[in-house]
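One structure below.
Omission of a single protein chain aside, the complex is shown with its protein chains in their original locations.
Our next item is subunit A:
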Amino acid sequence: MAASAVASPRVHDFKVVLLGEGCVGKTSLVLRYVENKFNEKHESTLQASFLTKKLTIGNRRVNLSIWDTAGQERFHALGPIYYRDSNGAILTYDITDDDSFQKVKNWVKELKKMLGTDIMLTIIGNKTDLEKQRNVSVETAEQYAESVGATHFQTSAKLNRGVEEVFLDLSRRMIEQADKQDAEKRALSPSSRSTAAGNVVLLEETPAAPIKSGCC
């Protein structure tokens, strides 16, 4: 069990949840990011769905587990199931719909209350291709994001603008956060590395624990 965390490339398993009012484009964003697809008439989401994406940032490998949730208010109660133990949250609004921006604020409040500062927040204004119908000004949104410690991005899932950047930036911040938590834990109890956050695994050192066989 001798650990040498120094040289091994690390794999991070991060959980990311997409939240936001119905029809703002959450599903479209994930589908664009994961499968590079866009469907103008994609059906509404009635039940959270799960997608994954792998990426490499420097010497870090990141496995993203993404929960795309159902947006409409009536499904709000299910939120906690999907955001609990998330490392990051993407809160989306539609730039043509001010109500959806208000919803983002509600989500921020709830997440802060439930998860404190452990979760990295990204706020997205989607549908920038509909600039003419914009109802939420960039300044307002950016100011707000800054005030709550979130990053703000503008995207168009339709035109594939800014989507990649959102996930890249969020991943970087989640790595930083994980490093920070690691350091804190090491400082607290240098000997018991095994109690570190479950999202860090050593690549070289495969533990004897059962490894899952390949899925179908």
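To be clear about the criterion, contacts are C-beta pairs under 8 Å (C-beta built on N, C-alpha and C of every residue); 3 or more make two chains touch, one makes a residue touch a chain; residues count from 1.
Throughout what follows, contacts and distances are computed from a predicted model.
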Among "SUMO-activating enzyme subunit", "Signal recognition particle 9 kDa protein", "Rab-GAP TBC domain-containing protein" or "THIF-type NAD/FAD binding fold domain-containing protein", UniProt-listed name of the chain not shown: "Rab-GAP TBC domain-containing protein"
Hidden partner chain, touching residue among A:Ser65, A:Asn106, A:Asn135 or A:Gln181: A:Ser65
Selected from A:Val11, A:Ala48, A:Leu115 or A:Leu130 as touching the chain missing from the view: A:Ala48
For subunit A, the residues touching the chain missing from this view: 22-23, 41-44, 46-50, 65, 67, 70-72, 74-75, 77-78, 81, 212-213, 215-216
